[in-house]
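Encoded as structure tokens, here's the structure I'll be asking about.
Only one protein chain is missing; all other protein chains are in place.
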């Protein structure tokens, strides 16, 4: 029977019951619900509401229920509207009417908010660890493409990548690839640098998750329905007991605050965006036209129709799920918009998106890490894509170093590019005469600017693509990971 | 084994398999998948790809599989990646290697798009019927509040509402309530008019659903992976066979067109918005402060803590789920954004939001209809809320009829309102002297404008709140429903 | 002075005024506001509220105001809170206190809803025309890539494309390109077929716009604040006068119905999605790695730093703006969610997103059409990308035609693909012996399946990529365009 019949007569409409009940999804917080109840019983005892004997009996019953959940032997009943009802019902079966004392001074409003926060505090570390693992895969690739192995791996030991020949350094030097802007070839960059460009967004995600924790860690329990608890419960002690940083300072706010859920969903959506960027790149790079990467068969799929196909499904799913994750965030914020104070039933819509977003990332992140770790780099394709025109900026800089203002140098180089296009030849195939007809500052040494190794080496400032800068960056990346 | 192993070696990573497989949700299209396959086998036979004997055997197998689905005796296997695989696997068990001929010339790309459209065509009528039923509940209330019962109900027989005394007409005349703008009392309106104001948005929703059908009803089957079918399949006949209005005109577009899913989700989200408006009103009107409506116990819930509570949960859920439905729409459009041509795996994200949105509305609409049908109207509370200041516009119109430009009449009436506020009395408690001090055009008959019945009666143009206009509107509402 | 001072004393707070006023954006509906007022004056005259003389004076004044708006000589005043206030204020300056009679029986609630719908009805044709023009560019390319020019262009004359040599047919036959799924090379398709795959989504968008019109075309005017008009105004005649299909049937619904705005924004967002798909493809195809397309300089940009760059900015903007358009839709629906009946000020948030979405598409569509029309196709690059493995499905079909069930044929072909990969040679470079070792059904004629022309020619069913099917499709496309 529903906990709340109170003044209401007759049976609840069956369809209404179905729409209203939350047991299909909040059963997921069973462990948290029991943990919260155990702490509440203890708090009631300290407040003198339960005797030591009563509290002990309740504790014994709850411990048994927790064990039933852990061993998956708990039986739900048809009338179990939600996880709170299920636990209270079962407690009654185990210890009799005394079970009816557990709900003293609390409401499902503060109870469910507590369960939900406990659940999130329990699960954020796993998400953080999955991000860490994906970062690890990126760092492994970054290292392999930068430093001749066997290499000292620093404080954190990265597992050796079973990379193909093309994946690592070339003749003792870092592997170079075309960097793109607007998906047009822009400038040469180190592959290692590119891998690390996907590391930092995930690091920011982890920072956001860390920033979220104190806001999750505010205990609603003891807020009652909205007005607080009418017994002398020590909420600060209760918070500490349950591992919260503090008790929520306002009971009205506490029962309806779902900021933490929205913030989690935002963080998840932004993780999704970052994964979609990585995914878009991998999908491009595994196309026949780019040919920079090849996925392992283990992380690819084929076609039911076309026998030659090898599809980058995990990355397409990552890209697609970024959209879905955004939907979860939007839905939650739209649900919250315009609600009046304290608890409204609308808030029941909070859990499914959070659980789904968590499950999505918890399933996806290891797959992406695995797909990256088994991916093969085709260094030959990458380096053969380094067309001379990608050094046009270096060519302009060459003129800058000879005293010509950059804007003019840019203009002159543009002329050279156009001349080469007109003549149907590569930029570095222009003759010295042709260069000098554009500007007399061009000299014999102009052809040196077309060396991609020199191009990258010049960009040695912090954050730049020169090997020495990338080495420092890699070191920094390892440091921030190990700090966590 | 996966249908697509083709050129790929070794086992698929287990986590990858989990992320990639769609059987957990696309099994819902089992009936449609079999129906599509039966039609495909027939088309292959007509195209000379299958012999009559082969087609007959396949047909027998598929019929058996359909029966298994209908009787819920179909057993899924661990390797059933999706519903297509499951059906082909089972067909193989039933009829042997001949089953391998069914996939000739088709791809899961056109197959899944076909299944999905079939599913939607199968389910749109139920959604339309649920909207119709909710409209029926609104019309019943509109009629009860307008016309002394027993009343002739027109072509469509509405079930008699078991309404409380206050729900219907008052002394043989329609019930009047305060109309609000900005949630401030604005002008008197008929309750019947108010009920119908929720009818028309649902009517537009039904029009949108009807407009959607031709766009769903475009058959992808026969598009192959993206290039079309290499056998002489008559796609127009195939479309007709499957109940589609036409065969999709471009195979590349056909395998990736998810407009219909997005349009369905938009329509669902807008239905959600309309339900949220109704819900917000009912929540307000069932509050102690308004007190216009009372829900039946059957469609209310109580509190686990507060024994006096009677909460309008179904309407809060409707309001909250409007947010969630918006999330599904947003997620889908974000997923589609930026995809290149033809099928990409991202599209697999299309089904869960559509199924969820459908289920949400299919569960919610009958509950709302039931809650409305069992709701009691408190006519006394409504009519006692008709404060004299709500006739201020009528007072201005009184001056207008005496030749004063409306803008000045508005200004003068504003003065009267202020005077009444200052004197702490109702607007109609101003003395004639006080009125005339504001403007000499006020005469004895000014007090007649404060009669709400006269106020509503004046608004007799099409769409207005006068009883005669609302009667015509009600008639029109019944007509559009019966036209469907 | 504000029209609404009524009972309120003192000055409105200046910051509040700024937040509240809508003149900065609703001035855009000036013409529509005057048109509505002219029709309203006429309706009031017919209803006997205005004399013929009064109506004529008001008409003269409004005509002058309309002329001021058209000639951009209208001067706004600081107190012009919104366009309605501005017009009424100016009318007072022109014709004196009689201007105060115009607002008789109407409210800004029904007035603004009318203006907004008039604005949309005025602007939908331009959007439809811009879509038509973009479709035209697609059809021109489709035709050029299919049929040796000079070609008869059918009922609708398409302007000749100034295409580069590679853009059109090859040696009198249609140009073939690689078709992709999962961005992996899948099967050969006609370039013409590909162009048309972007035609049909836009056609569906135009259908959605057409479906929207009847729902926009429902006149709110005469609904007053929410209760209707208290004078005998003939709203059906008023609707006809203003070009609406009908008068809104319920005044309460009429003043708050913003479905048409939401539906417009959905249609705009889906147009955005379609443009983003086209854009993603063009961005890919103009990359150095694909090299299928080259944009004209006229529709490209460069880099302030890198002199060699040529960027596909219009297509990147189209892709990016698809996201922004989705934001407008989401914002509108979230704003509407949970509002109670009739007008609430929240609804003022409706115009900026609609205007912005319209402007975005009105500016973007011609740019994309222009960019497409001046784009050069590199047929050589396309055809050289037709690798033999893309005919693997044809190879399986070869076995099917020799009696082998497709599923087995797929499996055998997969073996051939793997063997070719292992031997590091193209699929069609396997020896007959190697083929026959896989299955004896392979014969000398197996090598014919690797001809892309034969591959496309086989897919001749409705919607397929065979030249004859694409010709019919092109004809159909021209027909649906000319029907509009």
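All chains are identified by letter, namely A, B and C, in their written order; residue positions are counted from 1 within each chain.
Convention: a contact is a pair of C-beta atoms (placed from the backbone, for glycine too) under 8 Å apart; a residue touches a chain by one contact, two chains touch by 3 or more.
Remember, predicted model here, so these are calculated numbers, not experimental data.
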*Out of B:6, B:414 or B:464, which is the one that touches the chain we can't see?*
B:414
*Listed residues A:135, A:223, A:241 or A:428, member touching the removed chain*: A:223
_Residue in contact with the excluded chain [from A:242, A:262, A:295 or A:354]_ = A:262
_For chain B, residues in touch with the removed chain_ = 178, 180-187, 283-284, 286-290, 302-313, 316, 330, 333-334, 337-339, 385, 387, 389-390, 392-393, 395-396, 410-411, 413-414, 416-417, 427
*Residues of chain A (touch criterion as defined above) contacting the omitted chain*: 3, 5-9, 49, 88, 97-105, 109, 179-183, 186-189, 193-194, 196-201, 204, 207-208, 211, 215, 222-236, 247-257, 259, 262-263, 266, 269-270, 272-273, 276-277, 279-281, 284, 319, 322-323, 326, 329-330, 333-334, 336-345, 392-394, 397, 400, 405-408, 410-411, 413-414, 417-418, 421, 455-456, 458-466, 469, 473, 476-477
*Provide the residue numbers of chain C that touch the chain removed from this figure.*
2-13, 15-16, 18-20, 84, 103, 106-109, 224-225, 297-311, 313-314, 316-317, 319-337, 344-349, 352-353, 363-364, 366-367, 370-371
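FYI, only the chains that are shown with their structure count from here on.
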*State, to the nearest whole Å, the distance from the C-alpha centre of chain A to the C-alpha centre of chain C.*
34
*With chain centres taken as the means of their Cα atoms, state the distance from chain A to chain B in Å.*
35
_Where chain B and chain C are represented by their mean Cα positions, the distance between them in whole Å_ = 25
*Two or more other chains in contact with one residue: find those residues in chain B.*
3, 5-9, 103, 109, 224-225, 319, 322-323, 326, 329-330, 333-334, 336-337, 344-345
